[in-house]
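Up next, chain A:
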Amino acid sequence: MKDFWLILPIAVPMTAAILALLAYRSRAGQRLISVIGASILLLADIILLAQVLRHGILASQMGNWPAPYGITLVVDEFSAIMLLLTGLIGFAVVLYSLINIDAARESHGYHSLFHFLLMGVSGSFLTGDLFNLYVWFEVMLVASFVLMALGGERAQMAGAIKYVTLNLISSILFLTALGILYGLAGTLNMADLGSKFAEIAATQPIGVMRTLATLFIIAFGIKAATFPLFFWLPASYHTPPVAVSALFAGLLTKVGVYALIRVFTLIFVHDTGYTHTLILIIAGLTMITGVLGAVSQNEFRRILSFHIISQIGYEIMGLGLFSPLALAASIYFIAHHITAKTNLFLVSGAVQRLHHTLDLRVLGGMYRARADLAMLFLIPAMSLAGLPPLSGFFAKLGLVQAGLLQKQYLIVIVALAVSLLTLLSMAKIWNEAFWKDKEGSPDPTSHGAVSLRSYIVPIGLLAGITLAIGFAAGPIFALAQRAADQLANPSMYIGIVLHKG
Partner candidate 1 sequence: MLKGIISGMLTIAVILAFFRLARGPSLPDRAVALDLIATIVIGLIGAYAVNANEPLFLDLAVVLALIAFLATVAFARFIEKGGFPWEKS
Partner candidate 2 sequence: MLAPALVRWRPAAAGYLIAALPAGLAIYFARLLSVTPFGGQVASFAWAPSLGLTFSCNADGLSLFFAVLISGIGALVAFYSAGYLAGHPHLGRFYGWLLMFMAAMLGVAFSDNLLLLYVFWELTSISSYMLIGFDHEDKAARASALQALLVTVLGGSALLAGAVMLGIAGGTMEISALVSRREQLQSSPLFVPALLLVLLGAFTKSAQFPFHFWLPNAMVAPAPVSAYLHSAAMVKAGVFLLARTSPALGGNETWTCVLVAVGLATLLIGGYMALFQTDLKLLLAYSTVSALGLLTTLIGLGTPKALEAAAVFLLAHALYKGALFLVAGAVDHGTGMRDIRQLGGLLRAMPKTAAAAAMAALSMAGVIPLLGGIAKEMVYEVSLGFGPWIAAAVVVGGIFFFYAAASAVFGPFWSNTGNSGPSIPPARIHEAPFRMWSSALVLSGSSLVLGLLPQKAAAPLAGPAASAAAGAPSSLELALWHGMNPALVLSLVTILSGAGLYAARGHVRRMACKLAIPWGPDAAYRSLLQILNAIASGLTLVLQSGSLRYYLIIILLTMAGLAGIPLIGQGGLHWPSQDIDARPSELGIAVLILLAAVIAIRARSLLGAVAALGAVGYSVAMIYLMYGAPDLAMTQFLIESLTVILFVLAFYRFPQFEDVGSRPARLGNAVVALLGGGLITALVLLAAGIQFHHPISDYFAHEAVPRGHGRNLVNIILVDFRALDTLGETTVLGIAGIGVYALIKLKKK
Partner candidate 3 sequence: MGEVLSTALLAIGAAFSLIASIGVLRFPDLFIRMHCSTKSATLGVSFIMLGAAVNFGDLISFTKALAAILFILVTAPVGTHVLARAAYYAGVPLWKGTLSDEMKGRPD
Partner candidate 4 sequence: MILFLLNIGLALIWAILTGLFSPANLAAGFILGYFVLRAARRIMKPSQYFNTLPNFFEFAGYFIWELILANLRLAYDVLTPRHRMRPRVLALPLDTKTDGETTLLATLISLTPGTLSLDVSADRSMLYVHAMYASDPDAVRRAIKKGLEKRVIDLIRGTERS
């Protein structure tokens, strides 16, 4: 049965994508397929998490070829959490897309591409093979390339070109690292690598291993948008339709973070004094540059885009600290960030729907006109700034505790300062778009004429989840800790992939 559940997160979106492709003549059909597909995916991800919680790490050997010869799909709790988040974001954004994506984009394959993207993301979280991870990366990337560029004119094209180019460089570097790694280790199965790597590392000059590790850090770092490799993100995320930005904001960089965490807890764990310190330094710089970028911006979505970067810094800070608590905090942070950031993008879409702009200098009067939307903005925004009792607070708290416990005071100071600056820029959005009066604004009640009901549903759903992650911080953080414990003690993972699975 586990073989069945394990393949679903790949097979369901793939099926949905194919069916949506075949239904190219019927827009309604595509929409229906899309929603049903996303719902089933969410359901499957929930069941998978439940299975993992009940039975522990699950593995399925594709093609019935034992590891390390074939490709293994593995789900530990970390993967299961990431998958669930994928399903969730997919579901919310599909609902949102129904109103946010125009008919032309829909009839030109939007839904199909959407599900291909989910397929790539899910595959990345499932696979236990490093080269297969590259393949899933590419599935996700190419789908995202198309979504990024689809239907765009000048600005969107300019953004897409940068997005595509820099991500291609990342793929090239990843492939380079893979080639070298295969040359050294003769295997690509991550568990196999994990079990052999101590031995390999011992026989090689330290510089070799460090260079290899660095290549992975850079390749994944570009995907995850860390300092100083993040340029593609702010260059592009504000250009496509909001639903697309929201999906990207939620999922894409997280795959890079996931890959970093996976590889640097399973394989490269023999020189943490170098590798993880490097990651920690990158984390700090990422936070700082990201948040400063956000502070410098005056456009809703651009601010959010830069904040993705600074939040990525937090997410890999836990990896850099490399203790079970820190990893747990990172995992919790990822869950929090995916939900909150996607939601903020969704809110920006609703704002754009009302005002046809996202320029804060022009926007205004939203609090007066749309208190419901305002409150739904406040929840993820304050959460992002790490204010209690919202999810972001617990994420920050975990990292701060982990950092202080390891006497990494500098990174803690950075984390707290960046959180304050995050608050500053969230408050800036609030001040400008919601509090300020719109200059020469038409009757604010005219906003009421534009129905936002269909926007409110997915936004409310995600806001509810943000609240839930905060209020149920105890059990959810405990879950993150279990996942982190599995990461910190990879022997079980290795054992299940190589012997039992």
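Inclusion criterion for the candidates: all candidates are chains of the complex that A comes from, given by their letters.
Following the convention adopted for this analysis, a contact is a pair of C-beta atoms (placed from the backbone, for glycine too) under 8 Å apart; a residue touches a chain by one contact, two chains touch by 3 or more; residues count from 1.
In this text the structure is predicted, and so the values were computed from the model without any measurement.
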{"item": "Among 1, 2, 3 or 4, touch partner of chain A in the complex", "value": "2"}
{"item": "Parts of chain A lying in touch with candidate 2, wherever the complex brings them together", "value": "14, 21, 62-63, 65, 68-71, 73, 104-105, 108-109, 112-113, 116, 119-120, 123, 127, 131-132, 135-136, 138-139, 142-143, 145-146, 149-151, 153, 161-162, 165-166, 169, 173, 176, 179-180, 183-187, 204-208, 210-211, 214-215, 217-218, 222, 228-229, 231-232, 234-235, 274, 278, 289, 292-297, 306, 325, 328, 367-368, 371, 382, 387-389, 393-394, 397-398, 400-401, 404-405, 412-413, 416-417, 419-421, 423-424, 427-428, 431, 434-437, 473-474, 477-478, 481"}
